[in-house]
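The complex appears here minus one protein chain, its other protein chains still in place.
Per-chain numbering from 1; labels A, B and C assigned in written order.
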Amino acid sequence: MSKVRVGVAGYGVIGQRLADGVARQEDMELVGIVDVAPTLAIRALAEKGMPYRLFCAAPENMPKFEEAGIPVSGTMEDILSQVDVMLDATSAGIGRKNKELYVKHGVKAIFQGGEKNDVAEVFFHGYANYEKGVGKDYLKLTSCNTTGLIRAVDCLDRAFGVERVVVTIIRRSADPGDTHRGVVDLALVEPVPNHQAVDLMHIMPHVKATGVLVHVPTTHGHIITVLATPKREITKEEALAEFRKHPRIRVVRIADGFNSNAAMFRYARDLGNPRGDMYEIAVFEETIGFSGKDILFAINIPQEAVVIPETMDGIRACMKMQTVREEALALTNKYLGLKPR
Amino acid sequence: MSKVRVGVAGYGVIGQRLADGVARQEDMELVGIVDVAPTLAIRALAEKGMPYRLFCAAPENMPKFEEAGIPVSGTMEDILSQVDVMLDATSAGIGRKNKELYVKHGVKAIFQGGEKNDVAEVFFHGYANYEKGVGKDYLKLTSCNTTGLIRAVDCLDRAFGVERVVVTIIRRSADPGDTHRGVVDLALVEPVPNHQAVDLMHIMPHVKATGVLVHVPTTHGHIITVLATPKREITKEEALAEFRKHPRIRVVRIADGFNSNAAMFRYARDLGNPRGDMYEIAVFEETIGFSGKDILFAINIPQEAVVIPETMDGIRACMKMQTVREEALALTNKYLGLKPR
Amino acid sequence: MSKVRVGVAGYGVIGQRLADGVARQEDMELVGIVDVAPTLAIRALAEKGMPYRLFCAAPENMPKFEEAGIPVSGTMEDILSQVDVMLDATSAGIGRKNKELYVKHGVKAIFQGGEKNDVAEVFFHGYANYEKGVGKDYLKLTSCNTTGLIRAVDCLDRAFGVERVVVTIIRRSADPGDTHRGVVDLALVEPVPNHQAVDLMHIMPHVKATGVLVHVPTTHGHIITVLATPKREITKEEALAEFRKHPRIRVVRIADGFNSNAAMFRYARDLGNPRGDMYEIAVFEETIGFSGKDILFAINIPQEAVVIPETMDGIRACMKMQTVREEALALTNKYLGLKPR
Partner (left out) sequence: MSKVRVGVAGYGVIGQRLADGVARQEDMELVGIVDVAPTLAIRALAEKGMPYRLFCAAPENMPKFEEAGIPVSGTMEDILSQVDVMLDATSAGIGRKNKELYVKHGVKAIFQGGEKNDVAEVFFHGYANYEKGVGKDYLKLTSCNTTGLIRAVDCLDRAFGVERVVVTIIRRSADPGDTHRGVVDLALVEPVPNHQAVDLMHIMPHVKATGVLVHVPTTHGHIITVLATPKREITKEEALAEFRKHPRIRVVRIADGFNSNAAMFRYARDLGNPRGDMYEIAVFEETIGFSGKDILFAINIPQEAVVIPETMDGIRACMKMQTVREEALALTNKYLGLKPR
C-alpha cells in the first residue's frame, strides 16, 4: 500500500511537532510544510538542512526567504496537488479560509483546536471517538487541554464508567518564548463552565462536566485537577492500574521529583526528546484521593506536544487507514514510541 | 470597662496588620509591638513617627536600632508586664519558645497559622467555632488559606448545611517583596489531601474535605476553587444572597473587571486601604456553577490581611470580652469597617 | 489669588494618581475627573463616596454608570467649561483627539508620556527644563522611566556637569493587575538606543546618551543602571550628598533590606502611602561604583507614581503660577510631602 501523503500548514508551535509526528509514522509521507514568513522555526529548519520541504503561502514574502537563504519548494497550491490530507495548524481564523482551498483541491484536512467547531464535520479525539472520524473529510481536533483531559477521563470511563467531572484548569498563559501574551504576578479567573468541560461533553455526551479555568504565569504545561464520579466505587490501585496501562499517560510520583509542570518538562529534556517535548500527560500519583465515591487527581498537560498523537489518529481515521480504533491507536503509539510505563 | 491591653510579637507581614487591626478596635489598647531587628517594617514605623511603641526581643541588636535612629521602649519582658494578651506572629517555631514567657507572665496568647496546633488549647476560627475559644488562655488561628476557605464554607453551612468540600488551592508562592522563597515558571503540586482541607475538618468536623494544592508564581492572593455538597439543593441566587450578607465576603463580578487576585489587590489599593490590604475574601460571581447538587465557586484569599478579623475575634473570645459569638463578630466587623456590600 | 482649576482626563493608573496629586496642592482645585466607563478605579472612587466629581466622556455609556450606581456630574464639555488646565492621561492616541476639544475651549493641557511629542509645544521635565514650560499652552511630560532617569542625571549634572550617560533599563512589563500585556519567563531585548536615552538628550541636549532596554516579568518598578561621565572626577560621598539633598530621590541601602523594586513597593505600602505609591526614585547606595572617572549606580523607578510631581510642576509652569523654577519645585514638594531624607 502506498503511503498516505500529508502536508502541514502553519509551522508554529503545533505545526512543527505535527510535521515531526508525521515523519515518524512509517505508513505516512510528509510531503512538506507551509508557512508565510521566515520565522525562527523556519530558520531552524534551514539550519538543520531542510529535512522537510517548505512551501510558501505568501508569495509576496518570497524575497524574505531568499534574503534569509531559505529554499522554498513551491506554493500552497503546489503542495495541495501532492497531498491526501492537510494538517492545518495556522492561527485561528486562517484555517477556515484555507478550507476553501482544501475543498477546491479535494484534499482532506484536520484543523487544530483554535478553529471553531463548525469548520469540520467531526469534533475529534483519537481515543474517545475515533469511529466518528472514519472516512470523514474534515476533522477538528480538541485543544491541548481538552485532549489531555479527555485522555484521562476516557481512560477511567472505559474501565469503570464516569458520570460526571468537575475540573480546575491551571492554565499556562504563554508558550516558551511567546511575547504576544502572558500575565505577570496574576491568577486570572474565567467564568464557569470552562470551554474544556463543554468540549468534553461534546465528545463524551454521557458525562456531565463543568469547571473553572485560571490563567497563571507559567509556560511549561497546564495542571488540571479532576474530580470524577465513577459508576461504581473504585480504589486507588484500580485507577492507577488503568492509568499505567495507557500508552499516552505517565503515572509519576512527586516523591521521585516529578512535582510540577516544569519537572515534567525538565525530564523530557533530559530524556533527549526532541525540543524537550512529551506526548504523554502525567498523573501525579500522590494527588489521587477520594471524596466519598468521587476520585480526585491532578494531571499535567504538555501543551506543545500533547495533541500530536491524537492528530495522527485523525489522519488514520479520515483516510480510513484503519477502521478499527484499537488498530489505529496501536500504530500511532508504536511509531511515536508510546507504551505503558 | 477598661480596655483590653494587647501586644504583638513579630512585626512582619501579619504582625504589622495585627497591630493596625488592634489599633482600630475601640475596646482594645495596643500596648506595643515586639521585634528583633530594624527591618523594613520597623524602619517604616519609624519614618511614620512611631505610632506604636517598639519593644526589642533581642537585646544584642539594640545598637542596630540606635544606629538606625529607631527609639525602643523596652524589652520583651517589659511589654509582657503591661499586656493581657499577646498576638504572636513570629516565625514558625519561635512562638512555641515565646509561650514559655507568656506562661511565666500569666499572659494569654494567640498564635498564627505557622505554629503547630498543639501550641494552643484551641484551633480557632472566629466565625466557625468562636464558642470554643471563650475564656481559653491559648488559641491558634487557622492559616490564611484556611481562614478564608472556612469563611466561605461556614457561610453556606450555616444557611444550608454542607456535607463535603473538595478544593483546589492555587497558592501564591511568595508575598510581595519576599526574596527567601518563590518559584519561577512553575506550578508545583502537593500530595492530597492539602493541609487546609484537614484543618477545615478539624474546625468543622461534620464536613468531609479534601483537595489539591498547587504553588504558582504570584504574590497577590490565593485562588481557591471550592466544590461543596450542600444538604439540600440550592440555587445560585440563594448562595449569592448568603455570600452577600456576610460582612467578610465580597461578591464581585469578572465582567466588572474583578477578574483575578491582582485585580482585587489593585482595587484595594484604589480604595485607599492602608497597604492596599483587604480583609474580605472575594467570591467571583460568574464562577458559581453547579454539578448536580454540588455547588462550585472560586474565591480570592488576600493572604496578607485575611486573618486579621478572625484574630480580633480571638482576642474577644479568650478575654471573654463577649461570650456570644454574634456580638463579638459584630464588634470586630464594626471597628474594621466590614459590612455586607 | 484664586486657585488654578484642574481636570484629569483618563482615570487609569496615572490619572488616579494625578487627581490625588492635584488634590494635595493647596493652590489648585481639582474640578473633577473624566472617564468613559465604570472601571475598577471608578468603582473604587464610588465606594469611597465620590471624593472627586466624575464627568463622562462617552454619553453612550451613561446607563452603565447608572446601573453601577455611580453618580456622574456631567460631560467632557461640561468639565472643560470649568477648568484652566487639563491633565490628559488617556490611552495613547486619545490625547491627540482630546486636544481639539481643549483648543476649542481655550483650555491648557499637559499630556502624559504615551502621546507623541508633537502633540505639545514643549517636552517637559519639572527639574530639568522648567523654564521652557512657563506660560506655554501644551506640555508633554516625559514618560515614567525618562522622568526618573532625568531626575538622577539632572541631579548630578547641576552639581558636577554630566557629559554622557549609558543606561540599561530593566523594565517591568506590566502594571499590577494588567491583563493586556506582560511576559512570562522572558527577558526581551530592544534595539539600541532606547527611547529614554533619546528623550533624555531632547531634554538635556548637552548630554550624550544611549542604552539598552530589557523587558522582564515584574510589575513593581523599573530598575535602571546608569553609567554617567561627570565633567570632573567625583567621589562616592559627593554623589551621595547630592542624591540625599534631592527631595525626589531616596538613597537606600541594600544592607537595610531595600534590595529590589519590590522591597521599595513594600516599604511604601508599610509607610501607609495611598496605594502603596512612592513619588521618589531610589538610588541603591551599594550600587554606586566607579570605572575610571565614570560613576555607576542603579535606581528604582516606581512607574505608577513617579511622574506625578513633575506633572504638578508642569501645571505651575504652564499656568505661570511660579516663573522661577526653584519656587515651583519647592511648592510641589511641600504639598506632596517630599523632602531630603
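Here are some notes:
We adopt the following convention: a contact is a pair of C-beta atoms (placed from the backbone, for glycine too) under 8 Å apart; a residue touches a chain by one contact, two chains touch by 3 or more.
The shown structure was predicted, so the numbers you read here are calculated from the model rather than taken from an experiment.
Interface note for the absent chain: among C:A46, C:L101, C:V214 or C:A330, the touching residue is C:V214. Of C:G49, C:G69 or C:P191, it is C:P191 that touches the chain left out of the display. Contact with the omitted chain, checked across A:D185, A:D199, A:E242 or A:E310, is made by A:D185. Mapped onto chain A, the interface with the missing chain covers residues 16, 38-41, 43-45, 47-48, 68, 176-179, 184-185, 220, 256-260, 262-263, 265-267, 269-272, 274-276.
Hidden from this view is one chain, which touches chain C at 164, 166, 168, 170, 172, 183, 185-193, 208-212, 214, 216-221, 223, 225, 227, 254, 259-262, 284, 286-292, 294, 296-298.
Seen across the whole complex, the unshown chain contacts chain B at 172-174, 176-179, 182-186, 188, 217-219.
Convention: only the chains that are shown with their structure count from here on.
Traced through touching neighbours, the fewest hops from chain A to chain C number 1.
The greatest centre-to-centre gap from chain A, using C-alpha centroids, is found for C. Our note on geometry: chain A versus chain C, Cα centroid distance of 46 Å, whole angstroms.
Distance between chain B and chain C, defined via averaged C-alpha coordinates, is recorded as 35 Å.
Centroids of chain A and chain B (each the mean of its C-alpha atoms) stand 42 Å apart.
Multi-chain contact residues, meaning those touching two or more other chains, occur in chain C at positions 176-179, 184-185.
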